[in-house]
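Just passing along the structure, written as structure tokens.
Subset of chains shown; positions unchanged.
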Amino acid sequence: MNTDLRIRLGGWELPNPVVTAAGCAGAGRELAQFFDIASIGAVTTKSVMLEPHAGRPAPRMAETPSGMLSTTGMQGPGVDVFLQRDLPWLLSRGGRAIVSVAGAGVNEFGELARRVSAADGVGAIEVNLSSPDPSDPSGRRFVDDVSQAAAVVRTVRSHTRSGMPVLAKLAADVPDVVELATACVEARADGLSMVNTVRGMAVDTRTLRPAVAGGMGGLSGPAIRPLAVGCVYRVHEALPDVPIVGMGGVRTGADVVEFMAAGASAVAVGTVNFSDPSACARVLREFTEWLEARGLARATDLVGAAHRTGVGA
Amino acid sequence: MSDNGPVQTRCPVLNVRRVDAYYAITVVAPGIAERFRSGQFVSVAVGGDHSSTLLRRPFAIHDVKPDYGGTVEFLFSVRGTGTAWLSERRSRDLLDVVGPLGRPFPLPRDPVNCVLVGGGSGSAPLFPLAQSLRRRGCRVDFVLGAASADRVFSAITARRIAETAVFTTDDGSFGTRGRVTDVLGGVIEDCRSDAVYACGPMPMLRAVTAVAGGHGVPVQVAVEETMACGTGVCMTCVIPVVGEDGITRMVRSCVDGPVFRGEQVRFDDVGSIPFDALGAPGWKGSSAARAAESARDIA
């Protein structure tokens, strides 16, 4: 059977729905040692900032049941190095790029969008609204203030060349994810990526100190999948025409099915890249086999299936 | 996908042995064995496909043999859930192993005198290193330390491979009572050492680096930072390291290490972000530094 795996994010077509999650695949180079990086839908690159950032002190991670806590704090070389060194490498291997941007303050987002969308070969821009705003000492995130989040999206959209999709990356631990999503779409986001890590903490029972430096970290991995699927489901219900990149704990092809049935058009593999460096290729294979076994001709037919009855049942 | 990069394989366990306070697991992994250079490590998935322990466990490669197309051995002590699970493996079980990972020990071009310093299970990577050095005609001396006698690592092998082997234990139950650094200076003098290689906990590496520096001898250290991925994508394993250009960067100990030149590691600042590190809050990026950065690693 010839299963049609193609999906669309706004005006951009991807060969299949499996992408990487920002910050969990670098810019593709390391994982390309384990599978053909051009074979998956796209690589979402680690959020890039205007300037180099050294990130947070160690320890930066702790394992938790079916998940992990981390605080890398946006470490990266800055947008210049990214555009000169990392992006060209990815494109040279035939990879498709969703470039995640993180600004310190609204204006930086505009500058980042301008530079990134001017670069050759970028497929889409993802706006990281869920990491703490480095320009705000209180540690507040853009998603904590719906109007701030919308302002960032509006700025990015207006600095991004037309036709290039802008995806707003949301968090699950917000007062009302549907309200946030709606505000981002009204600010002209072409799609939504959801969800980012969820704030949490672990105590190291050997030292009796917080297990990651600074106390709170971001929880990711299969543990948070029900939170993520719930967000995707509710947002798709409210905004059925807006493409969603679903993520949070994807480990198998069946998890891709779960996210797509809840309403995602594409699905990102994050933390599981750490535990299984060939995960993206395996997940894509398992997903394809699932579609074939169910006799579904098009991957897109799955999108939102859990909102209807009797799809492919 | 690459000929000298790491591979991921499901390898059969050949055997699991107890060695004093340690377990040794040998797996059949030709792809890893053929690529291996000493100082590199493997990362092993633990707990099975439906385990709640998501992350791999990193272990230094202790030995590589040509049997069965290529076997790889690593040693470990039971510390938590992952190592407890590993200690229960039996022959023919399959392990999901990724490797070889990390930068190997640089080897001297000339047949010089080398001291190899290890603490506890951290000594593992020194044994294949000793073999490589011997093959190049280097003189090898060992200084191995541990908490107690049963934690001293492969004393017999060390004695066999090396010109001399000195042991220290915290409780004096074997060799000299004390720490490796108490005896290291004497060994460097006695053996006219040209280079030091060290593996073990961070405080030991720092002390070894200080002693070697005091004797004007270069030192290579292999660090053991907590690692989520081991392949370079997660950025959780970083430590502050000074580059050739004098700029301190937070580098990934899994792919930029685990082997570093001792004097380049800012031991005092491990666990923090030095104010002058590239991109630290206090850092003022000079355009020169930025240009250097973008020139770096452009393939």
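Observations on the model:
All chains are identified by letter, namely A and B, in their written order; residue positions are counted from 1 within each chain.
In this section, contacts are C-beta pairs under 8 Å (C-beta built on N, C-alpha and C of every residue); 3 or more make two chains touch, one makes a residue touch a chain.
The model shown is predicted, which means the values in this text are computed figures rather than measured ones.
For the full complex in this file, the chain formula works out to A x2, B x2 (one representative per kind shown).
Going forward, only the chains that are shown with their structure count from here on.
With centres defined as mean CA coordinates, chain B is found 34 Å away from chain A. Against chain A, the residues of chain B that register as touching in their complex are 1-2, 5-8, 45, 52-56, 96, 98, 225-226, 228-229, 231-239, 249-250, 255, 270-273, 277-281, 283, 285, 290, 293-294, 296-299. Those residues of chain A lying in contact with chain B across their complex are 23-26, 30-36, 46, 51-61, 63, 65-68, 70, 72, 75-78, 80-81, 84-85, 89, 213, 221-222, 271-278.
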